[in-house]
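Working notes, beginning with the structure itself.
What follows is part of the complex, with its chains left where they were.
Letters A and B mark the chains in the order given here, with residues in each chain numbered from 1 onward.
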Amino acid sequence: MHKVAVIGASGYTGVELLRLLAGHPQVTVICVTSRQQAGQALGEVFPSLAGIYDLTFEAVEPAALAERAELVFLAVPHQAAMGMVPELLAAGCRVIDLSADYRLRDAAVYAEWYEPHETPELLTEAVYGLPELYREQVRGTRLVANPGCYPTSVALALTPLLRNQLIDPATIIVDSKSGTSGAGRAAKVDTLYCEVNEGFKAYGLPRHRHTPEIEQTLSDVAGRPVTISFTPHLVPVNRGILSTCYASLTGVSSLPELLNIYRQAYAGEPFVRILPEGRLPNVSQVRGSNFCDIGLAVDPRTRRVIVVAAIDNLVKGAAGQALQNMNLMLGLKESEGLRGAALFP
Amino acid sequence: MHKVAVIGASGYTGVELLRLLAGHPQVTVICVTSRQQAGQALGEVFPSLAGIYDLTFEAVEPAALAERAELVFLAVPHQAAMGMVPELLAAGCRVIDLSADYRLRDAAVYAEWYEPHETPELLTEAVYGLPELYREQVRGTRLVANPGCYPTSVALALTPLLRNQLIDPATIIVDSKSGTSGAGRAAKVDTLYCEVNEGFKAYGLPRHRHTPEIEQTLSDVAGRPVTISFTPHLVPVNRGILSTCYASLTGVSSLPELLNIYRQAYAGEPFVRILPEGRLPNVSQVRGSNFCDIGLAVDPRTRRVIVVAAIDNLVKGAAGQALQNMNLMLGLKESEGLRGAALFP
């Protein structure tokens, strides 16, 4: 059994990681940490995990943790992660960081959208943990930057089009919608039940921090710099991201042709499902699962293609993808512990 | 007191019309009809209206109704409306048709997106009931085609930009999201609670029937043919439409300049609110009210403007707008019976 630990396990990403890890046959969670909850039983803080784990939140230093765990998941806010990663690596731990701290390769870009980076030398070492694009690099690395939820959905939605130069990158518009768990578990008026329920809004315009992360990946697959418009929205559901992506076709691709290209691009991928012609994805069909469902439409009137991708923001958009990366890093079957079907309804 | 009737009052638009009409001091509802509910008390079918109306659903013929009512609201499905309108007009009634039957001026376009039209001669007589654009025509007509919910939000969102030639019409992309009441009250698996709740999806791609209606109005204000991409989505809320509209700026307009143009364009309008810089609308803030809230953002990286408009699909998107048109047609104060604040939370 591989021993792993979760630092910052008291948020929604933390509890989801622990739910998934509980079902993994070759991994044991030996420690969960949380400054705020230290000393409390895990099952008391998260009653859904009572009877499943017999752990108590600890307030351990990263270095001490490294002696007990082979691999550590960091589920702390950005800026906090970069304060722990060097120490964990130095102590011999492999790290999957679920924050934004190591996702951008360019320290200047990080500084522009976040703050100045404290450990820029690690940015080039870190591997962006989107297995469908960077599988081999993930296997060998000691530091995975686990992708953001929005960027995961958009990268998977647009990669086949960009790789095959089927769209004009300058025309890409991404209209994304996220469930509320993406806003975290901190007490804020804005995410109170009565503020979110029966509501719907756009936010973060025009500079949401996931924009440079999306552009970095799209530029990678396009082979040249890509700049996009990205608008996130808040949906009154617990889980789910739906990204509706628009772009102008460069040629006269038909919908069946495009669907074929997508099916080939993702052939063999365990977690990407291309929907049949005429079908579009619904976040309710991926809830709790690691799938990314992708549907396409072509509008002959405007010569645009519309790609819609759905994921569970806490699974393929965070904890599930982290497990997928862990499986690759530990040499396990990539889908181990991640084959559960979505919870519908 | 003006006497009005509602034909097809057993759907969500019907019950909302009756809620609003109950608060109007100069109008009395003398008859509600429904083939299915005929004979049942209104308060039994809609307990929310018990103690407010003392009416029973009737199964009256349009002509007979015309003798009792000065103005009739038609809240029946498209195709059904065109079977009643000629008779009502012939009997001397004025008609506000909430279906799609008289919204498109061109019978060929109607035939392309719906079915062949049975009374194409009335298409040019009908006035498209968007008071902010066609106020004077509404006052004098005997037949108002009440706009669709999506088209109302998009027309109000984009008119100032198109009128002032600030955007390239060929770049317009409209990503709209609607509450579930827009799907009607017919029993269907797709709109069952468990199918919609905790879900989110796009639908109707790439040819939703509201597209030509939107394009007709945008072409009017632009002064030339406009073709757009339009993607509707279904949101798990009862009420509300949020339309996120994208377009490339033709010049270097700043956000403050654009906001000023919007404030001037809608100065004096009782039901359009332009939000301050940095604020974006939320459907929860217009729920149950006749307001259209509009917020703007400019993305200097892509030179695109993003306009977000929020309405209640059953009020400004249907029943409220119908009352607004009724007030104009009857020579009453335009906002009479429509000044209620949104129900928040």
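Basically, a contact is a pair of C-beta atoms (placed from the backbone, for glycine too) under 8 Å apart; a residue touches a chain by one contact, two chains touch by 3 or more.
On a predicted model such as this, the values are computed, not experimentally measured, just so you know.
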item: Total identical subunits in the assembly as filed, 2 in place; value: 4
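By our rule, only the chains that are shown with their structure count from here on.
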item: Rotation angle superposing chain A onto its copy chain B by C-alpha atoms, nearest 5 degrees; value: 180
item: Approximate Å spacing (C-alpha centroids) for the pair chain A, chain B; value: 38
item: Chain A contact footprint on chain B (complex, rising order); value: 173, 175, 177, 179, 194-195, 197-203, 205-207, 227-229, 231, 233, 235-240, 242, 244, 246, 280-285, 287, 295, 297-302, 304, 306, 308, 310, 345
